[in-house]
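Working notes for the structure below.
In this view, the complex is presented without one of its protein chains, the others remaining in place.
Coming up: chain A.
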Amino acid sequence: MSPAREVDGHRYDVIVVGAGPAGTLVAKRLGDQGWRVLVLEAGTRTLDTWPGHLDAMNTFYSSLIKVPNSPYRANTAAPSPNVLDTVPGKDGGYRAVGYLVQNGALPYGTDYVRADGGTFLHWLGLTPRMLPEDFKVRTDYGYGRDWPLGYDDLQPYYCEAEREIGVAGDAAEQAEAIGLPFPEGYVFPMHEIPSSYVDRVMARELNGKSVTDPVAGRQVPLRVVNTPHGRNSTPNPDYDHGRGYRPVGAAGLPNYGERCVGNASCTPICPVQAKYNPLKTQARWSPKVTLVDRAVVSRVLVGENGRVTGVEYQAYDDPAAPVATTHTVEARIVVLAAHAIENARLLLASEAANSSDQVGRNLMDHPVMLTWGLMPGQVGPFRGPGSTSAFENFRKGDSRKKHAPWRLVIANWGWTWTAGSPGSDVAAKLGIPASATDPRGDAVYGQRLREELGHDIGRQIAFQFELEQDAESRNQVTLDPKYRDGLGNCRPVLTYDLSDHVKEGMRAATDVSHQIFGLLGADERTAYSPDTPSYFRYRDEPFTFFGAGHGAGTHVMGDNARTSVVDQWQRSWDHANLYLVGCGSMPSMGTANPSLTMAALALRSVDQIHRDLMDLHRPLVVRPVPLGGDTHPTEVRP
């Protein structure tokens, strides 16, 4: 009998739905505290062994298009979306052809992975913190939604998350260049990942100069700042008050991957596992934690008193065969950590937690606008992680009232994202056309081919403008019984668009990009094609954008049960023992890659879950009831 069927009818302290980054951390902490935790994972757990990792590597090597999900095998029982699922429409626009059904004005281009380890299997591994001002965008800048908590509330949990993930970075520079507050004397567990040569060329050419933000009408100083990473670097002996830090190696192969060696394929897969993934944390789970894979949770079960009693799940055996048996399992507390879109899908399917009508709404991402060009000289792309530095000054300030802010990320992987380099460059030089029906062009070979490739590829630069998207209730996940997956579960139906606030940001970013290419003396090659699924025009200018893989905002937190889904602990307003953790709880995302903040929020929730469990387990003490009271004596707790 499969393990998924064995736990049928059992009772745990906590059920965690989803063995991705958030669920894994929650299970780790609760297991360490002695609670019996069951983690239900919809996908498979092949990758938690070294042979499984090698299989993913080989799948990646042999795939024709190296997209984020290419190393991870298909699963018909628990399908995942793919960035290739949005294709150009017949008469412009786009069509969605994959797991996600889409009917919005613009395509939602973000994917995720339903497998043990979750989307952290292909995260880029950047761990910037959000800015203190990011938590109050409605009050201060008039867009999106405010958080019910602030940077100071998250500070200790940011530090804890940086320990669990193993962050490499320069805290002093983060404080000085960005203005981030840290505890006195704080350092990250590891020294920063060395800035790439591309970064250093940028710093040499641009530091101290400034560009004009034409929309907000202000000068923005340029400064290249090293980004904190969730990947192994040189441990800092000063960490943890001089106790230091031991980098955590690969899952399934001890003493491997203790340093990043610059393979530059972080997304979709780090070959040596120097990049953090949840499987490393799972290797240190307490025996109190049970992981059951191939268990697709289909419903959250709610009892008469509004409390959640457990979950219903479908156990399957073969990922190629969508055949399952249905079971239930019970717990005192249920934690959904299945990804923003999957959490929303599950809640909508369960008709739970939605008295506010906000479940599924406020779907967000970081729309990524790419610009690219050729430098006059060699800059050595394709060395180091996908990105090691960024310009951070566009993230903050009053210009946020005029347009969406962005993080201006310097890419180390040339035109990979924009044009599929270097493979596409080789194909072009060989005269191989983009379409099999086009005639083959002239080709160069041998030494000349190598020289021309080196000359061009070595000069490629690209910028990734990662814009903040404001929460809008019209951007949402809904269900339609017409659209179902192999096990009969409703697939998510997405309605998505960008606000004018974001589009104004893209307009400003385009102009800033032109100015930077000018300062660099670079040959800008940015071109937005109407054939791109995300193509749109705004104020007569063409734009395209990509998803960042930062799905968020489908069960937002707030300080009011009528207008938000969860409270500041990510606890459902409607069901006191149901927690919804992950980026779905974020009411706004700022411009920081959200993983670190998600981890910090999850760790903060664990503290509250622990308190709830203590309350639930403490024996009752029978006490006299004050006269006139209508409470049963045994309901009185100490």
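Keep this in mind: a contact is a pair of C-beta atoms (placed from the backbone, for glycine too) under 8 Å apart; a residue touches a chain by one contact, two chains touch by 3 or more; residues count from 1.
The rule is short, and it goes like this: contacts and distances are computed from a predicted model.
Peer 1: As a check of understanding, state which of "Ferritin-like protein", "Cupredoxin family domain protein", "Dissimilatory-type sulfite reductase subunit beta" or "ABC transporter ATP-binding protein" is the UniProt name of the chain not shown.
Peer 2: UniProt lists the chain left out of the view as "Ferritin-like protein".
Peer 1: Specify the residue from the set A:Gln33, A:Thr234 or A:Ser355 that touches the hidden chain.
Peer 2: Per the contact definition at the top, the residue touching the missing chain is A:Thr234.
Peer 1: Please pick, from A:Leu54, A:Leu301 or A:Leu519, the residue that touches the omitted chain in the full complex.
Peer 2: Once the missing chain is taken into account, the touching residue is A:Leu54.
Peer 1: Could you tell which one of A:Ala177, A:Leu253 or A:Ala561 touches the chain left off the display?
Peer 2: A:Leu253
Peer 1: Which candidate, A:Pro194, A:Pro214 or A:Pro542, sits in contact with the chain we can't see?
Peer 2: Result: among the candidates, A:Pro194 touches the missing chain.
Peer 1: Tell me, which residues in chain A touch the chain that this view leaves out?
Peer 2: 50-51, 54, 191, 194, 234-235, 237, 244, 246-247, 249, 253-259
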